[in-house]
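Let me give you the structure first, and then I'll get to my questions.
Complex shown without one protein chain; remaining protein chains in place.
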Amino acid sequence: MSTLTAAPTQARVAQSSGRGLSRRRKDTIAALVFLSPQLVGLAAFMVGPLVFALVLAFSDWDGFGAATFAGFGNFADVLSNPRIQRSVLNTVWFTALQVPGLMISSFVFAVLMQKAGKMTSVYRLCFVAPVVTSSVAVAAIWLWLFNPDISPLSSALRSIGIQSPDWLQDPNFVIPAFAIVAIWQGLGYQLVMFMAGLQSIGSSFLEAAELDGCSGWQKLVHVTIPLLSPTILFLSITSIIGSFQIFDYIYVFMDSNAPEAARTIVYEIVQIAFREFNFGQASALAFLLLLSLLGITALQLAVQKRWVHYAE
Amino acid sequence: MSDSLFSRSVDRRAVLRTGMLGALGLAATPALAACGGGSASGGSGAGGSVSWAAWANPGEGERYKQFATELGKKINAKVNFQAVVGDYQAKMLSQLAGGAAPDAFYVGDADMAKMIDAKQISDLTEYLNGGKAPIKLEDFPEDLYQWCKPADGSAGIFGIPVDCNPSVLWFNKDVLSAAGVSQDPSQLFEAGRWTPDALEDLLGKVRASGKKGLILANWWFNWCWATTMFGGQLTDGSGKLVFADDPKAQQGLEWLLAQFKSGNITYAGSLPKGQSGDALFLAGQLALNNVGRWALPTLKDVKFGYDIAPVPSPSGKDIVPVPVATAAIALNAKAKNREKALELIGNYVSRDGQKFRLSGGGNAVPSIKGLDEIATEGGVPVHGQWFNDVVAKGYAIPRAFVGNSKTATELPLLVDKLFKDSSTTAASFSSAVTRLVESTK
Partner (left out) sequence: MSTSTTIRNSRRSASEDPKRRGLHPRRLAGRTILHVALAACAILMALPFLWMLLSSFKPLTEIFAQPPALFPLEWTTEGYEKAFAGADFVRGFWNSTYIAVTVTAVSLLTSSMAAYAFARIEFRGSKPLFMVFLATMMVPAQLTIIPLYIIMGWLGWVDTHAALIVPAALFNAFGVFLMRQYVKGIPKELEEAAELDGASRFRIFTTLILPLLRTPLTALGIFTFLGQWNNFFGPLIFLNSDANFTLPLLVNQFKGQYGADWTALMAATTLAAAPLLIMFGIAQRQIVEGIALSGSKS
């Protein structure tokens, strides 16, 4: 603050020099100045390519030569292709497993870790290790864990009499397998977010609740969860976006010939663009994905008033 | 204040967005128009500079760079090598679309037809027949380069195989002897008794011992040999798929499906190429591994004894035609330095070039005739000569499988489905594959 008050005259001079302009125009100019670096980036590296892709969505283009206008043909092809329909189901199924699984488990661990005292940072480091483990190592380890012939997981299961499934080969288990890996790897990030949220609630609310005779469970339901609801909203928006774009795991586990049961929307986009050279269809599919995500996010924000509480 | 994020004024937002998109669309247009220009290669060296791109592991990359230096002296130009260390197709497509692709580059079997169709690569016939090239097409086994011709049967050769990898059976001697197999496949072959029945018998014994006999994937390299093992034909001379109507090819497929059913052979589905088989083989859990010579470097330090054998034959002593994996080097149709690029290609696949690239711990077999000493180098594996013999009789991927990029991506999916479905018969398999190839023509 002292630095601010140190130079009032200077600032006043600056203010008076702009006397001719209305407050509104001055604000607009100021906003543009502050926004300019990001606006240049947005325009050159995002909107520009996006327009190009939008044009492609209405064209036939194989990556080379001239594109020809295709109307809504690509969209019709995408919507009627059974392989893509399957990939949509797979993606939704993956999201339905991964997002709640991830959020519930990270929330539970975050609550438990609040009580872990000095060991917290050690545990947290362990939970974050998967975040920084490279996808190559992740694939190597999980290919081994999912292989029913050599996996220690399946020998452990077998010793208690359970026949473990052939995760990556069985069409019913391959998406759950990806969800398990995604939860395992994403847990650290969400855990850190939840722990931060919990710490910001502080103990005063909980102590007050305790004085009111609330049990541990009641505290959780009536105090902790409502106070964490903004964090929950933030994480659910960002993790649904991330989960709908799931692609890397399938690619590192199965390369470019994953079976239909394992293919997701973005996997199909890459496949159609770079393996089948059909950029028009790939762009059309990508725009449909973009629109659905916008819809889902808008819906989440529309219903948030009913359950999200802000501590004001 | 999330209520403000997506709430009001959809129309205003739409208007603003369209306006911005419009303005930027204008900015993007010249970018597209300019995509003919701007190659990455600079120019020094008296004859200008020339570049090529390939996928490469560090060992290969090192070797290719030495090759670039040597070649630079020979053809009097600055030669650059670009290693592509990941998604090769995405990288090449971006470079081609941006007009910044190298003068020559590797083309995988699945992409060749598309590259020819889209006129991204040039016909090499004139160069090969012009008398200045260090190679002739006749120097290469005929069935190894058919896939580099246009799928519609028109004239031209658009790539030359850089090296190759035949489909052979590597075996773990320790696993076999532990399973009570007294004679290993190489001994059986030399004794003239290496028949499909002998293989089945061996796989049965391994299965009884509690280990895996053989794991096969949906990759054509892994299953097509079954169609030619009994002397059947996968394709006819013109490249048309004929295995559905060939009784011997059907016999082979039936044999394969029976092995899947009995558990003698495990279907590995769609794990990355050979990965699960490789891991199990290295772990000493798998008796036979159906891969190419590329497995050699990984086997350097293993503690078990190993060797190779060809796919069995009805006579027990012949080498039958089997798949050979290969990639080709092609000339960029917009090469900056066409002359030097052709010299690069010629020298790359010539005997000298292949010898330079592949000797001393290489992981492939030469694609040119008369370089047998590469595969037998160091006497590891003991019967390395069989690599050469299999290449001489083998075939590269049928054009019917890759003549259309949609077929190329759909085929592995179809094969996966068929292999997982226990009601699949040789006839239903063949007709489904043939139907796919016909439908996407």
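To keep things simple, chains are lettered A and B as they appear, and every chain counts its residues starting from 1.
Assume contacts are C-beta pairs under 8 Å (C-beta built on N, C-alpha and C of every residue); 3 or more make two chains touch, one makes a residue touch a chain.
As the structure is a prediction and not an experimental result, all values here were calculated from the model.
Seen in the complete assembly, the chain not on display touches A, B. Touch with the chain omitted from the figure is made, among A:44, A:79 or A:157, by A:44. Which of A:94, A:107, A:127 or A:253 touches the hidden chain is settled by the complete complex: it is A:127. Note that of B:68, B:100 or B:178, the residue touching the chain absent from this view is B:100. Here the missing chain is touched by one residue of A:73, A:101, A:165 or A:230, and it is A:230. Set against the missing chain, the residues B:184, B:246, B:278 or B:307 yield one that touches it, B:278. Listed for chain B, the residues touching the missing chain in the whole complex are 1-2, 4-6, 8-9, 12-13, 15-17, 20, 28, 30-32, 34-35, 37-38, 40, 53, 55-59, 61-62, 82-87, 90-91, 93-95, 97-100, 165, 273-275, 278-280, 282-285, 291-292, 294-295, 297-298, 300-303, 363. Within the entire complex, the positions of chain A that touch the omitted partner chain are 1, 3-5, 7-9, 11-12, 14-15, 24, 27-28, 30-32, 34-35, 37-42, 44-50, 52-53, 63, 109, 112-117, 119, 121-138, 140-142, 144, 150, 152, 155, 184, 187-188, 192-193, 195-197, 199-204, 230-235, 237-238, 241, 245, 247, 266, 269-270, 273, 279, 282-283, 286, 289-290, 293-294, 297, 304, 308, 310-312.
In this section, only the chains that are shown with their structure count from here on.
Of all the residues in chain B, the ones that touch chain A in their complex are 2-3, 5-7, 20-21, 23-25, 27-28, 31-32, 87, 89-90, 93, 96-97, 110, 114, 118-120, 212, 218-219, 267-273, 275-276, 279-280, 283, 285, 405-406, 408-409, 412-413, 416-417, 420. On the chain A side of its complex with chain B, the touching residues are 43-44, 47-52, 54-55, 62-65, 83, 143-144, 147, 149-150, 168-169, 171, 233, 253-260, 262, 270-271, 273-277, 297-298, 301-302, 304-305, 308.
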